[in-house]
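Left out: one protein chain. Kept in place: all the others.
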Amino acid sequence: MLETLNVVGARMPLPEAYEKATGRATYCSTMRLPGMLVGKVLRSPHPHARVAKVDYSKAESLPGVAAVVSGQDVKSKVYTKNVMTYQLPGGEIQDMTLFGDRVRYKGDEVAAVAAVDEPTARRALSLIEVEYEVLPAVFTVDDAIAEDAPVIHDFAPDNTPVSAVPTFCYGDAAKAFEESAVVAGGWYTTSKQIQAGMESAACVADYQHGKLTVWSQSQLPHMAKRMLAHVLDLPEADVRVIQPYAGAGFGAGCDLNAEPIAAVLAMKAGAPVQVWYSRDEDFNNRLTREHVAKVHMRVGLAADGTPKALEAHYWGDAGSYMCKTASGCGVALASNITPYEWEAMDQKLSATYTNHVGGGAMRGFGGMQSSFVRETIVDEAIAQLGMDPIEWRMKHHRNVGGLGWFPSARITSCALEECLTIGAERIGWKEKWNKPQSGTKRRGVGVACMAWLSGAQPMLLEHSNATLKFNADGSATLLVSPGRVGQGVEGALAQIAAEVLTIPYERINVIAGDTDITGFDIGTHASRGVYCIGKAVLAAATEAKEQFLQRAAEKLGLSNDTLVLEDGVISSTADQNCFVTLEEIALGLIYGFEHDCNQIVAHATVEPEDFAPPWQAGFAEVEVDIETGVVEVVKWITVHDIGRAINPSTVEGQLEGATCQGMGFALFEDPVISLSDGYMLTDGFDKYKIMSSVDLPDHEAILVEMGDPSGPFGAKSVGEAGLFLQAPAIANAIYDAVGIRLRDLPMTPERVLAAIQAKEAGV
Amino acid sequence: MNRIPATFYVNGVRRDLLVDANALLFEVLSDDLGVSGVHKNCDRGDCGVCTVLLDDEPVLSCLMLALEARDRQITTIEGLAKGQKLHPLQRHFVEEGAIQCGYCTPAMILTAKALLNACPHPSAEDVKEGLSGTLCRCTGYNKIITAVLAAAKESE
Partner (left out) sequence: MLYRTLPEFDLVEPTTLQDAAAALASRGRTAIMAGGISLLDDMKRGGADPPDTVVTLRHIPGLRYIEGDRVGGLKIGPLATIRDVELSSTVRDGFPILHQAVSKIRSVQVKTMGTIIGNVCVGTPASDVLTALIALDARLRLIGRNSGSPLPAISLCKGPKLTHLEPTDIVEHIEIPGVQGPSYGAYINLTRTLPDIAKLTVAVNLFMEDGVCADARIVVGAVAPIIFRASAAEDSLRGRGLDHETIDRAAVAARDDPTTTPIDDIRSTASYRRGMVGVLVRRALEAAATKAAAA
């Protein structure tokens, strides 16, 4: 269907894969700079307290200690670890102070040390004397909104700075519900999933001659740089953020971790400092998935199935600091808009402070909570009408030109029907769906759909830059600045450039990960890499191609429009023997063989307008053991509307990896917060389980490539979309198997069995 | 605390050190011997990211005293390629797209190497069992399994 291309669409190995396969890749945690010190953070033992006094004189005099810092060493500037605040015109809530006089969760930062080795640093921490005035604390939204609840942030006396704010509403929902033949819905809960990349939080800071360099796992390095300059009160020009490879992101790199602390320590110690969280420290202190603690949703359908109304209230548990909780709820509401043609929508969001670690961002930001709740409720309503869930979705999804995820956004492409058709065939929907089951183990199939985005424009700023400079041999260096979290975007960007310039993939050398070298970029979040940065690369490569054509025209004495570029050679369309190679042009312009010296450098800056939704259908076949409640996923199929797969192997890898995370969210990943002190009880991989190779169900990812008019070579995104549908499709499959509706995640055997027993008891 | 003189054979190279009793193998490799390809994550034996081979058997370098590895052959990821020539497992991991963030990759490849030593012609199920002690959060394992099977087939 799409035109076949040369480099785009090929299964290229990633440029960084060789370093990673040989152990040569550098990560923040593997850095060992000469003279590097070990930094450690002193954390609050109380979930809520005033810090009356910090005396670190004994720690400071311990031999081997290079620096100790606390509130007295920093300017108390209000900030947020959520560097995405710079993407919204008005910014987001800023409610943190580095080493402030109030601690708001068990683990909050009080002071830090840098020492020659870890044992000395640990000893130094134990010598810091802190006086706390302990305050009452709350750990759930319901407790935090109670009449007599302690106030966690003074500016929010009811602990709910965002309270029932109407968001993305249109039409007359009350009337539409009245006109509905069926209404389904209720209260739902979802979990505070942990990103759980294999490298725990780590960073290194060094301060020399008035310049701060921070090696960070940030996915948003340019904005991290700006926030560091702000909180440290340094000119932005004096802060440089370098990204080695990160041991995964999944949103955990959207917020700062210990970067400000490492920086303050390095500035005081005059030596590089590494802060590398232990894994339990990481689990308890790294911002988790945006935590939508509870959702109330109802949908109404007309007797013929027409979608009438969707009403929702998303309520976030922000934990101790707002970070991305409110925006996570907002994105959940926004992503409820695109899939189906509701006559009316009535949505609102709230976010409440509590005394445990805050909600940051995780892959599938907000969309996880929209897809699970919406797709299971819709399934319920469809079942009440006795309709086939696939046929209903085929008929009632929005389409090209329709309303997008944001009031001014319009859908540019949609291959959902193809996704549904392929997936239904592959899973055997006709043979398996809605078949009566008996016996101990009962099978069912379920489907769910989603439309996501390729960058968060136009809600958020999604500015990207790309620079291509040509070397004397006709190869090019591509300067870009995505997050370096393993998603494979650097290879895809090289493929885009190579395709335009008709040179081999290997001739594009990608340089990324240094804010002093690359142009500004928002970085990696919201599935934006290939689409947004790719558009910048496409524009830069096209500009470079024009420069080459112009030079070739001059050299050959022909006009531009009579020339064609193929395989790195520019030739006359009239006379094939009249040609010049890119290499000749590049070489001549660098060494002045013709008349002038003028290295070919092309730059492009892009802020996309469209959100180019990738559509997706997910299919689950499950087997439910009605005696144990154990749900076995027999088969999982993702069919993804990618537009165009720049690198099919990478796209499949994104979907396959996401499938495992989505299954975890659906079935067993369950962070447990202590209700007595707010500590993350699941603080290790012994307690917080993620999928291992033996847990792996049979799963596959199928790509549908029909192109998007706004995407580079028709590409849309894939970074997040792969994990939205496991929870709803599995829930719907469980219904098909045993007739129960689950409203709380994860769907553990305990919950499944309780629901089966309640159904049998007629409750 | 006692210190004991110890000899290690790291990727075939003899290294002599005075080692603290409480030093973990991971710590000696990464801090004293400059082996940057050995990573550490959970610290408790649940993730396998710190895996190295000890006399060709996979062990957790974060749960083993360095002194327990003395006089033995330690293979880290640095020991697999011959110059620029990748080990078949490394090459197939690269070509299949079995590497994303790469933090588990050294351990995953070494675990796979141990598996193929013990079971040269594994089924997909054998590979899943053999790799079950090494977690990957990125790939969903499919491409890792394909890469290991391809490497096994190549050595037939």
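For this structure, a couple of remarks:
Order of writing sets the labels: A and B. Residues in every chain begin at 1.
FYI, a contact is a pair of C-beta atoms (placed from the backbone, for glycine too) under 8 Å apart; a residue touches a chain by one contact, two chains touch by 3 or more.
Small disclaimer: the values here were computed from a predicted structure and weren't measured.
In the full assembly, the chain not pictured is in contact with A, B, by the touch criterion defined above. Which of B:S36, B:T51 or B:T76 touches the hidden chain is settled by the complete complex: it is B:T51. Checked against the hidden chain, the listed residues A:I590, A:L681 or A:I702 yield one contact partner: A:L681.
Contact with the chain not shown here comes from a single listed residue; of A:A21, A:V38, A:A415 or A:V622, that residue is A:V38. The omitted chain makes contact with just one of the residues A:E129, A:D172, A:D516 or A:E627: A:E627. By the touch definition given at the top, chain A reaches the unshown chain through residues 32, 36, 38, 117-119, 276, 627-630, 668, 670, 672, 681-682, 686-687, 689-692, 694-695, 748-750, 753. Taking the whole complex into account, chain B touches the unshown chain at residues 1-2, 4, 20-24, 27, 30-32, 43-46, 48, 51, 57-60, 62-65, 67-68, 111, 114-115, 129-130, 132-134.
Following the convention adopted for this analysis, only the chains that are shown with their structure count from here on.
Distance between chain centres (mean CA atoms), chain A to chain B: 29 Å.
Across the complex, chain B is touched by residues 11, 13-14, 16-27, 29-30, 32, 196-200, 245-250, 278-279, 485-488, 647, 649-650, 652-653, 655-661, 684-686, 690-694, 696, 699-700 of chain A.
Against chain A, in their complex, chain B makes its touches with residues 30-31, 34-44, 46-47, 49, 76-78, 80-81, 86, 90-91, 93-97, 99-106, 109, 127-129, 131-145.
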